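Every protein chain except one is present and positioned as in the full complex.
Just so it is clear, A and B label the chains in written order, and each chain counts residues from 1 on its own.
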Amino acid sequence: MQHTTGMTTLLHNFSSLVMQTGPRQTFCTSGAMMEIRKLARMKIVDNSRIGREAAVAGRPPRVIHVYKKNSVGYLGDKIMVTVRGQKKRAYIVGCKQFQAPNVPKFDSNNIVLIEDNGQPTGTRIKVPVPSVLRKKKDGEFTKLLSLATRFKGPLWTSE
Amino acid sequence: MANKCSMLLVRASNCVHNYIHRETLTNPSFISCYQQKRGRRRTCKPPSWFVRRSPTTWDKDLTPENKEFLHGLVEDECKVPVCSPLRDEPWPRGEWTRSTRRTGVLAIKLSTIPQWTKDGRKVYTTLLQVLDNHVIRYTPPEDFRKTAGWKPYWGQKFGSVVVGALSCDPRKFSKEYNHLFMESGVPPKRKLTRFIVTPDAAIEPGTPLTAMHFRVGDYVDCQAKTIGHGFQGVVKRWGMKGMPASHGVTKSHRKMGGTGGGGDKGGIWKGKKMPGHMGMDWSILKGLKIVRVNTKFNILYVVSTSVPGPTNCYVRVYDTVLPNRIRATKEPPPMPTCYPEDISDELPEELFHEDLFRFTEPSISYAEEES
Partner (left out) sequence: MATARTFCLKCSLHLFKKGPNVGSIGTNVFMRQSNTLSPRLVDVHRHSKLLDENQTQDKADEILEVPRDFRFVHPEFMPPSLWYRRDKLTEYLERRDMYRRRSVMEIPEFYVGSIMAVTLADEYSPKKNSRFVGICIERRESGLRANFRLRNVVNGQGVEILYEMYNPLLQKIEVLKLEKRLDDQLLYLRDAPYEYSTFSFDLAPVPLPKASSVPVNTLKVKLNPRPWLQRWERAGLQGVEEFEVSEKQRIKAEKATTPWEKYDLMKKYRSGINEYDRGDIIQEFYKQTELNKPKTLKKKPLKQV
């Protein structure tokens, strides 16, 4: 009986992998530090069409490059992801790994897609964004943060 | 006067009274050339020219009354030295220049606690207590050059100052060791150390050194012996990777790989990283900022998490040698040290750096933007 229950749990998990659109994934291949490196799976949190399609298909975007020398992405860093067979640039707006005091830590690794000209792909950010990101005075980044206008505690939201 | 002091100490140490000439003890000039000390790098054996510390005889036949008398004598007489050289005319004070090297202090490392700056940044500070420090001896450059501990690369312009920490009962030590404190008129110290100084920073023996030797905002260097780990392999000592746990690896999971190539340059090169004794070695951390000073307990708050050594180890603290930090000092430090008569007003218990948050202040808040 025990073996069969284990098998059913596995099947259940597998089916949830296909259907799940949330942050949880069944298999975790990234390290215990939950670092954002190459091939880490992310969650698109803007309302862009491509992000929605990827979520429905159950194929979350994967990091294929981090625009940094040490190839580890942190809050506010620019990365390149692959979504639905396309290369897209994105900014990290929420991290799952341990954060410094007073900096919010999220349950998933969130990204917001941007176009090649620096304009954000979506028009809204569905989840809160930490206010610490405003410290970054990058031209592309301020455009992205202008999507989140309302604030709730140390977090900024579109809703 | 020195004779009197030596009489007292010798009596206190319950040794046979045997007067030794002061010059012989304080200036070991009978050793006229540089002595090399060879052997193991980390050795517990002191250099051959050090005097013996531990006493050879002890008072097993003393009556309790005599023991009590000696105990009282140590406490009363040693605390207020009869023949301190400070009662004579004070030495002239030098002027500070950028090439001046002042003496340092011998502190005890306590522990590490966080503090915050006024812009909300957290800094970890290590607490160093300057406990019971006195200057024991000053040797001018011309004499210092002839002493046994002199190194040729120091040049000829430096003298030396011996600083001692933690006063003890003279009966604890040997006669020869007690004689070292004759000149300064202080009780024998548990630990001695030597600092290289320029002649303009000469200090009179017997001068007490406190935490006020440094000012808030100064940069210091901390030298201490690191935590000892004993004989260790290459994985722990040098961070080598070892070899895999399986896949046919036998008996070499934590061994090093190759030691060198063959051919002309073959063989093991000097300095190859290998197993050996780890830690318990002298290490210096330079350019640490003092952000807070407790004048009651003589504690320096130094911005660092990694002052070498474990808790309660001895740390040599002296003015930094980093040229940029020396250039940054605007006002000259107290020369040669801060005497009690230099402090005119009543000294506050705690001195803070201007950027450091004081816990009595209200919380930090940012001014609201007007838009």
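What we mean here is this: contacts are C-beta pairs under 8 Å (C-beta built on N, C-alpha and C of every residue); 3 or more make two chains touch, one makes a residue touch a chain.
A quick note: this is a predicted structure, and the numbers were derived from the prediction, not measured.
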{"item": "Sole contact to the chain not displayed, among B:67, B:229 or B:253", "value": "B:229"}
{"item": "Positions on subunit A contacted by the hidden chain, ascending", "value": "2-3, 5-6, 9, 12-13, 16, 24, 26-28, 94, 99-108, 110, 126-128, 131-135, 151-155, 157, 159"}
{"item": "Hidden partner chain, residues of subunit B it touches", "value": "44, 75, 78-79, 108, 110-111, 113-116, 120, 122, 127, 129, 131-132, 166-168, 187, 190, 208, 224-225, 227-230, 279-280, 294, 296-299, 309-314, 357-369, 371"}
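Assume only the chains that are shown with their structure count from here on.
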{"item": "Centroid distance [mean C-alpha coordinates] between subunit B and subunit A, Å", "value": "53"}
